[in-house]
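Only one protein chain is missing from this complex, and each of the others stays in its spot.
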Amino acid sequence: MADSATLLISCPDKRGLVASITDFIFKHEGNILHLDQYVDVEDNIFFMRVEWDLANFKIWRQDIEGAFQPLADSFEMRWQLHFSDKTPRMAIFVSKQSHCLYDILSRWQSGEFNVEIPLIISNHPNLQSVAEQFNIPYHIFQITKETKAQQEQAQRELLENYNVDFIVLARYMQIITDDFVSHYPQNIINIHHSFLPAFVGARPYHQAYARGVKIIGATSHYVTAELDAGPIIEQDVTRVTHQDSVKDMVRKGKDLEKSVLSRAIWYHLQNRILVYNNKTVVFH
Amino acid sequence: MADSATLLISCPDKRGLVASITDFIFKHEGNILHLDQYVDVEDNIFFMRVEWDLANFKIWRQDIEGAFQPLADSFEMRWQLHFSDKTPRMAIFVSKQSHCLYDILSRWQSGEFNVEIPLIISNHPNLQSVAEQFNIPYHIFQITKETKAQQEQAQRELLENYNVDFIVLARYMQIITDDFVSHYPQNIINIHHSFLPAFVGARPYHQAYARGVKIIGATSHYVTAELDAGPIIEQDVTRVTHQDSVKDMVRKGKDLEKSVLSRAIWYHLQNRILVYNNKTVVFH
Amino acid sequence: MADSATLLISCPDKRGLVASITDFIFKHEGNILHLDQYVDVEDNIFFMRVEWDLANFKIWRQDIEGAFQPLADSFEMRWQLHFSDKTPRMAIFVSKQSHCLYDILSRWQSGEFNVEIPLIISNHPNLQSVAEQFNIPYHIFQITKETKAQQEQAQRELLENYNVDFIVLARYMQIITDDFVSHYPQNIINIHHSFLPAFVGARPYHQAYARGVKIIGATSHYVTAELDAGPIIEQDVTRVTHQDSVKDMVRKGKDLEKSVLSRAIWYHLQNRILVYNNKTVVFH
Partner (left out) sequence: MADSATLLISCPDKRGLVASITDFIFKHEGNILHLDQYVDVEDNIFFMRVEWDLANFKIWRQDIEGAFQPLADSFEMRWQLHFSDKTPRMAIFVSKQSHCLYDILSRWQSGEFNVEIPLIISNHPNLQSVAEQFNIPYHIFQITKETKAQQEQAQRELLENYNVDFIVLARYMQIITDDFVSHYPQNIINIHHSFLPAFVGARPYHQAYARGVKIIGATSHYVTAELDAGPIIEQDVTRVTHQDSVKDMVRKGKDLEKSVLSRAIWYHLQNRILVYNNKTVVFH
């Protein structure tokens, strides 16, 4: 596979957008591999993801941004440019439960995730041995009300030292402060163990059991200042019956959490997600 | 198919319950067709549904209740006895949308639902022609704040005249008063167009669109005094993406509403539902 | 809603395709409403569906084909052009079961399907009354081995007289001859009551029961010369357990058949389906 470039674009909708963007690629002899676009008619916003082959592209990689800028300006685009051979760096935050962590690490080790995992951060020592199984540094930050601000500061320094691009909260049972979140906008992915917006907050399986629902779910979303209210990336559900105790729901729910979180990571790694109005466009 | 009897039982859990109940059936030469039981271990409640063939049963139908009463008393049972040859009578309440009504009537007409439908009640004239297609009386009760109490009183009299056993709200866009509900405990089935408890109240698809969920749902439940908070009978969901407008969600959601409501009716007709703690046991 | 035009295109993949097509629309002041494209990399085939607003489009409707032809030729396109204000005409073929027929007719009557239904054809009189409920002519063609060729000929004449564009087999329990099929290429939609390619042919629920599957399904596809082997448009499944008899599977399966067939019709009406290599591209 040759290298490719991917543009992610959003801007006010206007006639000629697709024609102009695809013409830019075509006239420099790029071959489009994938093109997805979507218009939010109500809010008049245009979204696009276009990926093209760099093999015969007539602009040098380092000059593409500059070459595209005039077009971007003329349509007031917000845009990102990604190259397929740049491997992003992901930090994983965990607490005591291993199911999501194992799922992520086994996908990474088998090559399904094209990502580097320079470190795992936890507020508990429990999963140290899992990190060791995969030879990944494991950093413990015990957190109390008093130490939280200071510990988050230390975490941020560590993340910067490791050049981390984005963070995955793999059942990390700590609420992250707004200050921390503000340093990683749309770059912290969380998994919540309910089909949001139902059962926000603590112990969602207990809430689901008490309400007597016939379906439970899991939701991955970008973390924002408001708890469990960030833009939803992916959700999935499974059936339960009156026979399922809270313990059964936890067991069944773990499978949802694993797959929903891993799908969200995969979309993120593929640069398929655009965020607007606290919602996501996910190009499948 | 010969006639059968079905017992629905709930009581405090105690050793010997299954043995005693099945022995009652066995010693009078009944043949068990289906038996389901469940124990809520946390609350120590026993639930059972048992259906047996009446062909060789040695107690006359009219004497079964009396014969079972002593056993029921000794275990403090709440219980119901149903006979398969008694066809229940169902009233359907509608407003303007036809999809659930058509779905119910076509199942009834093809023999899938063993039920009588003596009347349809509506607050609008729109679906009169559908009722006429199926030769079912259609009664219109226009409702305003001022007339509500009086109109509900008139509806209740009509339902009594028609010997209605239970009511289905097939997208009836009126909130029913507590007084009305109290006359049909666990006998009013509603369909709500969201996966409850998410998106209670008005315009759930608009709420779902605004929140940016990736899955929408529908929920059928028994109506209680609190809005959209009664015991859930059945739920189902379908995927949506950023491409789905509110209008698309409405279209996809209608299919959910139809099938979820009809499954709830089917369970109810089969006497498979037991209610406790604002939850349901549904024996599949 | 103003009128729109939709182009469905397939051709050998080549650089510049998207740019050229969107430029054609742009330079004549059309505003793109939806654009989907897909490249089968293995077979090097390009597929596109693009829909644009005709409100300010500078080419008269009757001249669009001629204006587009040179571009189409230069890329060796196979293409169709559809206008949103042209309502297609659909014939429904049925036998004795009403569930799919009712589902289609109620969607049509509520305005979900933008289609005309000039007639229903059947090999049995059973569903005449349903047709009458909806005031649609119902034509009965009794079919035996001996009369088949002749009856199909008569059906074809009738369909031509009614200017029928496409046909839906809504549980029509007759195999259609290759000759008949050849007159409606990719314009006969069938529903088969299994998840094809499992359980081809007769009595698929019996086959599913005998095999002990835990999931049953339904499949809608375009009819081709080979039985149940045409391009699949849509599939869906539902869970079954050991408790489900063949009769239960039939009941559960009917719900699948209804929704899968109706979704296929909807995609067809929206001009979202392209066929190649006995497969479909369905732009969602």
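Letters are used for the chains, namely A, B and C, taken in the order the chains are written, and counting of residues starts over at 1 for each.
Everything that follows uses one rule, which is that a residue touches a chain if its C-beta (ideal position, glycine included) is under 8 Å from a C-beta of that chain, and two chains touch if they have at least 3 such contacts.
Remember, it's a predicted structure, so these values are computed and weren't measured experimentally.
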| item | value |
| --- | --- |
| Option touching the unshown chain, where C:G16, C:G217 or C:G253 are the choices | C:G217 |
| Omitted-chain contact residue, chosen from B:Q37, B:Q128, B:Q207 or B:N278 | B:Q37 |
| Absent-chain interface as seen on subunit B, which is shown | 15-16, 18-19, 22-23, 25-27, 29-37, 39, 41, 239 |
| Hidden partner chain, residues of subunit C it touches | 38, 40-42, 195-199, 211-215, 217, 231-237, 241-243, 245, 277-282, 284 |
| Absent chain, residues of subunit A that touch it | 97-99, 102-103, 106-107, 109-110, 112, 133-134, 241, 243, 251, 254-255, 259, 262, 284 |
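By our rule, only the chains that are shown with their structure count from here on.
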| item | value |
| --- | --- |
| Chain at maximum distance from subunit A, centres defined as averaged CA atoms | B |
| Interface composition of copies subunit A and subunit C: same or different, split at half | same |
| Subunit A and subunit C, separation of their C-alpha mean positions in angstrom | 37 |
| Inter-centroid spacing, subunit B versus subunit A (mean Cα positions, whole Å) | 42 |
| Set of subunit A residues in contact with two or more other chains | 41 |
